[in-house]
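The complex is shown incomplete by one protein chain, all other protein chains being positioned as in the whole.
Letters A, B and C mark the chains in the order given here, with residues in each chain numbered from 1 onward.
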Amino acid sequence: MTRKRMIHAINDALAEEMERDERVILIGEDVGASIFGDTRGLLDRFGPARVRDTPISEALLGGMAVGAAAAGYRVVCHLMYANFVYTAFDAIANQAARLRLMTNGQIRLPVTFIASGGGGRSNAGQHSDYPHTTVAGLGGIYVATPATASDAKGLLKTAIRTDDPVFFLQPTSRGGEMGEVPDGDHTVPLGKARIVREGGSVTIVAIGAMLRAANKAAEALSEEGIDVEIVDPRTCFPLDENLILDSVRKTGRLVVVDEARRAGSMAGPIAALVAEKVFDSLKAPIVPVTTRDLAIAYAPPLEQAMIPGPTDIIEAVRRISKESVT
Amino acid sequence: MTRKRMIHAINDALAEEMERDERVILIGEDVGASIFGDTRGLLDRFGPARVRDTPISEALLGGMAVGAAAAGYRVVCHLMYANFVYTAFDAIANQAARLRLMTNGQIRLPVTFIASGGGGRSNAGQHSDYPHTTVAGLGGIYVATPATASDAKGLLKTAIRTDDPVFFLQPTSRGGEMGEVPDGDHTVPLGKARIVREGGSVTIVAIGAMLRAANKAAEALSEEGIDVEIVDPRTCFPLDENLILDSVRKTGRLVVVDEARRAGSMAGPIAALVAEKVFDSLKAPIVPVTTRDLAIAYAPPLEQAMIPGPTDIIEAVRRISKESVT
Amino acid sequence: MIPNDPATRPIDFLRGMLIIRKAEERLARDFKSGSLPGPVHLYIGQEAVAVGVCSQLGARDWITSTHRGHGHFLAKGGDPAAMFAEVYGRRSGICGGFGGSMHVADVSKGILGANGIVGGGIGLATGAALAAQLDGSGQVGVCFFGDGAAAQGVLGEALNLAALWKLPLILICENNGFSEFSPTGRVIAGAIFERAQPFGVPARRVDGNDVEAVAAATADAVTRAREGGGATLIEAITYRLHGHVEGESAFLKTQYRTGDEIEHWRRDDPIGRFAALLEARGELDPEGFELLEQEVKKIIEAAADSAGNDPYPDVDSLDAHLLGAA
Partner (left out) sequence: MIPNDPATRPIDFLRGMLIIRKAEERLARDFKSGSLPGPVHLYIGQEAVAVGVCSQLGARDWITSTHRGHGHFLAKGGDPAAMFAEVYGRRSGICGGFGGSMHVADVSKGILGANGIVGGGIGLATGAALAAQLDGSGQVGVCFFGDGAAAQGVLGEALNLAALWKLPLILICENNGFSEFSPTGRVIAGAIFERAQPFGVPARRVDGNDVEAVAAATADAVTRAREGGGATLIEAITYRLHGHVEGESAFLKTQYRTGDEIEHWRRDDPIGRFAALLEARGELDPEGFELLEQEVKKIIEAAADSAGNDPYPDVDSLDAHLLGAA
């Protein structure tokens, strides 16, 4: 184990996979200079043939990533802020997500789209989205939402080795956070959730950046005698259904915490899953804790109020725990 | 009342609103010739200044619709097949959905994006999406999913008069279907659902093109003594929460039928709503009936198998009705 | 089936064009008789472009195609029976019936697929060209696109990037006079080939109904690309003799071209014209042409007939494309 910032763990993952497989290439705007630091140093290390600063042409980048992957490369396409996924969205939605089925598997696409999403930095309405479900709804793209340095590294390494497209959404506000990262060739499978904290009374499913707030909430709640289990799906598509269902079978109570807007949050798919598959285990309403259905506002008090924090989670848990006592 | 095809009802709505307000304009690829028929005749009637055939430049069309609306026009932007919403997605997601909040209401955008979505015609993977939740997740755009000729006309007329963006998603496979349309200035409010059929034992919420299958299923089920209530949300964002909740309060059972892929279907948001707000009324699992998480396949047997039909709905309803007897 | 060999003999050109023509005529009949599940966009009249271009490519060169993609598929060596089976939605189709007419692909022949998104192939071909450059194998990436597609911004993005990176990319614009129902001049400003000039990408316009002229222009472009000289844009002037989509007269209420115009171009039919040239040159006698035509027709009809007898795909085959399933 080594203590690292998430952004450095991501950098390690990229470097290790580029080292391991010379068909891994990296394209994106200023990936050489690296505004977030996640791709820093790779240009010097792997050279300008494999690490390519591109013009600002996201529509082309998306399509080019698909084409180069179809022609035999493992492409990491860095889209910088997650809102620019929308700028590249045609290629992601109409090409990347479909070519495997439409060609009956002749074309497999080892493409990893990386972007940094979420609020907390007063980046305002066009730089703060967390569009994991927008991509998940396409059906043909894995969606990884790492919440820790360790998972960020492990998921990204797996993503790069995967023969299908992966959308890797790192949390903008958490890049600097330290975490323990296993040494060696650390990979985390796609589609496998993780129990972050065991508990018996309420399940909190927390997505990406929200894990930290959930952990804080759980600490506070444990002092009230509420014993929270925290599940981090790690991959939002496809979901690790069994792990989530098992947890709810045990606790009978569910809170879903997601930084996305309510209408585009994982509260939907997860509530649907649970309310269908383990309905009989449910002892209380499922409570979503999400951002409101609005663009993220700039002024710090507004942004803070919009994005879920520990207090919102604590309230939600309390709401359905009280009923448990009866 | 006049019996009309849905596509003609849409055509009427456009013509009436263009007649009513000379600041309504229509832009899109071949809106003059009109591949679906919904915009047919408008070029002759209102002239090339207000009805504009455009080049194939969806990214620009989206932005131009926003700009012309900000500068005082009511813009109908026809995007043809709903998959081309992805091609225009940057302007829809990063501009249209946000400018109101980001400018504190200085900019209001009376833009209606029209597209035709869904499968059933062997149009294959790039012409069959039903991306209502993709747009709903953005938060700043009304999403109308008409299922009947009457609602298509009424919702579209309202959409054009609304000072915020609306995504109007007509079902490709239902354009030719006849329905009764009220005469005169028929409008349907955004955000208001409709009880299509009253019943006491199970609520089916059916989205857009799925209403027909739901009606058929309800007929068949009534012969088995299962008394289904069908709710058509008509607007998928924002949802008419109260009407849906009231229905489930009454029936205690819910099936959500949506042609979208599971991960991007309304089964999510509606299950989340119900499992939070009327949990105590629920007597059985909530069952989603949706398309699988795949691109739509071309071969008719595959396409038919993927898209929900009456049989799937009947099975879902039976599954949770049996439990009702106990 | 059609040889891809720079040393292609004139008779092979003729044969290649006839293969496409006969296949398309069969599909036109199939459409009329109602035996096609989905829409088809026929290439009749444009055969010289596909055949002229592909005659200069090797099996490992990449092409991307359009919604009007049968000609490119066949010219690049795709198997007619597998293509018919695909368009018929059969299990033996080149894409297993998953893709249909708008998605015919054969990666083993370098065919990255037809594409239902206008302009969609541009990014893919750019990526394939990038892969070719990285491989250092002298391969090229070739993108067929229409005059209408030239309005998509991604063309400019690709010209810019290909110029900067000296990619072995060949952009073939088939200017067939129409973008759906819009004459080119109404949706395209200026001359398409001139758009390459400001980027420093060589470009020229050729008579797209002259198969030898197309081949010669392509040969230059291929040589330049293989030698590291970068990209080329070729605008081939041709004409679409059939409708935009088969059956358009059934739904189009306005005429967008005159019978005289069609007649004018029919006299310039690339096949008749080339046959006449060969006869004038003494390389073919009239009976020779008829014999060839009959021979090709027989082969094509047999391929179509056999494809029509193939079974539809199993519904279970969908499972293979679910992410995370295996």
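Definition applied: a contact is a pair of C-beta atoms (placed from the backbone, for glycine too) under 8 Å apart; a residue touches a chain by one contact, two chains touch by 3 or more.
It should be emphasised that the depicted structure is a prediction, and the values quoted were computed from it without experimental measurement.
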Option from A:Gly32, A:Gly105 or A:Gly200 whose C-beta touches the chain left out: A:Gly32
Candidate in contact with the missing chain, chosen from C:Arg90, C:His103 or C:Arg195: C:Arg195
Chain C residues touching the omitted chain (full complex): 151-157, 159-161, 163-164, 186-191, 194-195, 197-201
Chain B residues touching the omitted chain (full complex): 25, 49-50, 52, 54-55, 57, 59-73, 75, 90-91, 94-95, 99-107, 139-142, 164, 190-191, 237-238
Residues of chain A in contact with the chain not shown: 29-30, 32-35, 37, 40-41, 53-60, 83-84, 87, 121-127, 292-295, 297-302, 305-306
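Assume only the chains that are shown with their structure count from here on.
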Geometric centre distance via CA averages, chain C-chain B, whole Å: 36
Chain A and chain C, separation of their C-alpha mean positions in angstrom: 40
For chain B, residues that touch 2 or more chains besides their own: 58-59, 83, 87, 124-126, 292-295, 297-298
Shared interface positions of chain C, touching two or more other chains: 93, 95, 97-99, 103, 115-117, 120, 153, 321-323
